[in-house]
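The complex appears here without one of its protein chains, the remainder shown in place.
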Amino acid sequence: MSLGKEFTKGIFSENPLFRLTLGLCPSLAITTSVNNGIGMGVAFTGVLLASNIAISAMRKIIPDSIRIPSYIVIIATFVSMVEMLMHAYTPELFTSLGVFIPLIVVNCIILGRAEAFANKNGILPSIMDALGMGIGYTLALVVISAFREVLGAGTFMGYAVFSGSAPSALIMILPPGGFITLGCILAFLNKMQNVKVAKKAKLNQSIAQQQLSSN
Amino acid sequence: MMNTQENLLIVTSSPHIHSANSVSLTMRDVLIALSPALLASLYFFRFAAVKVILTCVVAAIVSEIIAQKIMQREVTIDDGSAIVTGLLLAFCLPPTLPLWIAAIGSAVAIIIGKQLFGGLGNNIFNPALIGRAFLVASWPVAMTTWISPLDGVTTATPLGLLKEGVTQGLPTLNQLFLGNVGGCLGETSALALILGGLYLLYKGHIDWRIPFSYLGTVFVLTAITGTLNGEGSWYPLYHFLGGGLMLGAFFMATDWVTTPITKQGRIIFGLGCGLLTVIIRLMGGYPEGVCYSILLMNLVTPLIDRYTKARVFGGVKKHA
Partner (left out) sequence: MRNNSLKLGLFLLIIAGIAGLGIAYVNEITNPLIEQQLITNKLNSFQEVYVGAEKITDESEKYLDGDADSILTEVNVVYEKNTPAGVIYTVEPSGYNGKIQLLAGFDIATKQITAIKVLNLSETPGLGDNAKQSFFTERFKGKSAEKNLEIVKKEPVEGNQVLAITSATITSKAVANGVNAARQHFMDNFIK
């Protein structure tokens, strides 16, 4: 697989949130505003990039039988570092993301990429994989949080969207709103996928028929 | 031979196959049963009631048509179930609610509460209550602004006053019984709701076990707490007649689809609803707990059915 493909697969065909449906818990919890979504996405991408590089570099020396504990130690280290750096340099983001930064450790996407990709591939593909997955995850978070922030708080990235007096639907920035939004987006994407698959099948069928008739 | 008999005895959970005709007949009876409460709300809240009720019913019908068209299902609007859902939702909304909020409530009830689960017969929760819960979480201020009947002055509900610890100037039990108090459109008149409930019982559409165990549990528990707190006999009666208890017990907790099918199961369901209602009313943050208690019990309905299902005797043990 080419490096470009390693990069784009995380954004579209293997989007961690919308396609692999991994890391749902923090995604539902922090997507109450677009700023949170971007912040979480960037922190996540940083950790994933660092852990993918480290694990890919050490893939030959980490003994197979203790690879999971080794990965966890490595990931936890990077998460602690990111947490401290955010606390020191971006205190506001740190307070709003709160408990979810330490939880990046148990975000299954990171361990998943370590296990499924970084320990089998070289450093360069692993970097592309991490960047693609990170950007895909960030985009997914932004999409969810955009819906939730606009509908639930009437703002986008903190700026008021509606000038009218209609109060926004609070439920969208409460936990149920996260489930409703994610459910609707997944349903929409699956529908699109089905339509695409059906179209493709039809196309193949017609090609086959043409070939048959031409034969 | 054995087989057919067994099949006759097996109680299955919903969805059951039924012709649209029987559904629409039942829905007609439900509408008849709701009409006393409808008249009461029109009398007490006048034009405000007309607007909210019409909005809810129309929005429910339109949402059902749109949802069924998009999902490429048969449009079953003539079975009347959307009308009943819209009406029940309107009954648990405050009269002053902005109409666009009421319309959203109906759309949520039909689309999220019913069609997304697979349509009538497959929904886990009572659709009207889903609509109400959505609105309460979304627009809490609009959903808790009450007016007193007839004169339309802003007021609090009787249970709201009770929660605040107000003891002077509470509406009388008589007012509660007739419905001359602040509250949701269709919940205020206990008399009208009881009349409708009795009609449904008489027609055999609902099982007495759920409303009776529900109402009984609330009455007994509030009587106990009332006695412990040194309140008079008015206290349990107040909880009995006030709020949405009658509406919930006769019309919401008896929904066939979302409640247990076994006899013991229904009693357990009613007990659970009563217990949760009293807990929310007395210890929770809200003055009223009927909506959430029924939704929570809807959630455990499959479990109740599973543990109370009658064993089939004489059959071969099923191996999973």
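To keep things simple, chains are lettered A and B as they appear, and every chain counts its residues starting from 1.
Keep in mind that, in the parts below, contacts are C-beta pairs under 8 Å (C-beta built on N, C-alpha and C of every residue); 3 or more make two chains touch, one makes a residue touch a chain.
Owing to the predicted nature of the structure, the values given are computational and were not obtained by experimental measurement.
Considering the intact complex, the chain excluded from display touches A, B. Summary of contacts with the chain left out: across B:Ser35, B:Thr76, B:Thr144 or B:Gln175, the touching residue is B:Thr144. When you scan A:Lys5, A:His87, A:Lys120 or A:Lys196 for touch with the missing chain, the hit is A:His87. Although one chain is hidden here, its contacts on subunit A can still be listed: residues 32, 62-63, 65-66, 69-70, 73-74, 76-77, 80-81, 84-85, 87-89, 91, 152-153, 170, 173-174. Listed for subunit B, the residues touching the missing chain in the whole complex are 140-141, 144, 285.
Note that only the chains that are shown with their structure count from here on.
Within the complex, the subunit B residues that touch subunit A are 100, 104, 112, 134, 137-142. Those residues of subunit A lying in contact with subunit B across their complex are 166-167, 169-172, 174, 176, 180.
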